[in-house]
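Of the protein chains in this complex, one is absent; all others appear in place.
Right after this comes chain A.
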């Protein structure tokens, strides 16, 4: 990258080697094998992603109950959702609360553990795998059911809290606490961002810390002035991914609430409500409209994150900008 001296930002085209003028025709002829090898993926993308997306968009403008053919209702699903359905907004509120609490908590936890692991010499590989394990298990129904048993009335968590003098009763039956049982389950699965943080931390040159230490910077100062800016692309990457995933949280909420988003709608996450509309109430059109609203909302939030990132994310390949 350092070879670019014109001052213009580097572009992907610049990195392709210059091709000889006479080589153009044969190159094009040899393109078809690429498409042959790509075809399984392209067929998959078309049949399993693009066509279902198009159908979903169409269905979102219809009333469809699986039995009668879809019947065009224009924007009614969207207007009903936005103006007439109090539960829709309740599910939006619950989901936002969850995203705002769970994502930063999980990332902070993942970063903390990653920094501990970095300072570890021997056995790092073992601990890294051990801490990663919950992420492999966490999405499963079984763990969610175990979670439910832990936080139920008479579950282990309530016993432990009782022993230290905090009497919460079962979290699952309490609308003020149930959502935090789901948050804790999410935070517990910090493995994936942790591994990415760890990889990021290992790329920060020890020279930087050495230099800072020589200049008298303490640990906190090193963290704020070296670790955070150097790690910012990784933080950003994790933030975007976790945010998108958190908007789609489903399995833990489904299992912990027993599928109904209760008690009193306190765990009625967006996707859970979407599922209920589609598969319990048989309003597939409404559910499709909800899916598109989610796509748009998450897309907009991602875009905003990307916009703000320009002011706080430092890319190694943008040096000198």
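Miscellaneous remarks
Rule of thumb we're sticking to: contacts are C-beta pairs under 8 Å (C-beta built on N, C-alpha and C of every residue); 3 or more make two chains touch, one makes a residue touch a chain; residues count from 1.
The working rule: contacts and distances are computed from a predicted model.
Choosing from "RNA polymerase subunit sigma-24", "Na/Pi symporter", "Aspartate carbamoyltransferase" or "ABC transporter substrate-binding protein", the protein name stored in UniProt for the chain missing from the display reads "ABC transporter substrate-binding protein". Considering the full assembly, A:291 is the residue among A:102, A:185 or A:291 that touches the omitted chain. For the chain missing from the display, the contacting residue among A:92, A:157, A:172 or A:185 is A:172, taking the whole complex into account. Considering the whole complex, the residue from A:33, A:86 or A:165 that touches the absent chain is A:86. Looking at chain A, the residues touching the absent chain are 48-49, 52-53, 56, 63, 65-68, 80, 84-87, 124-125, 152-154, 169-170, 172-175, 199-200, 202-206, 233-234, 236-237, 240-241, 244-245, 247-248, 250, 258, 260-265, 271, 274-276, 278-283, 287, 291-292, 294-295, 298-299, 302, 306, 315-317.
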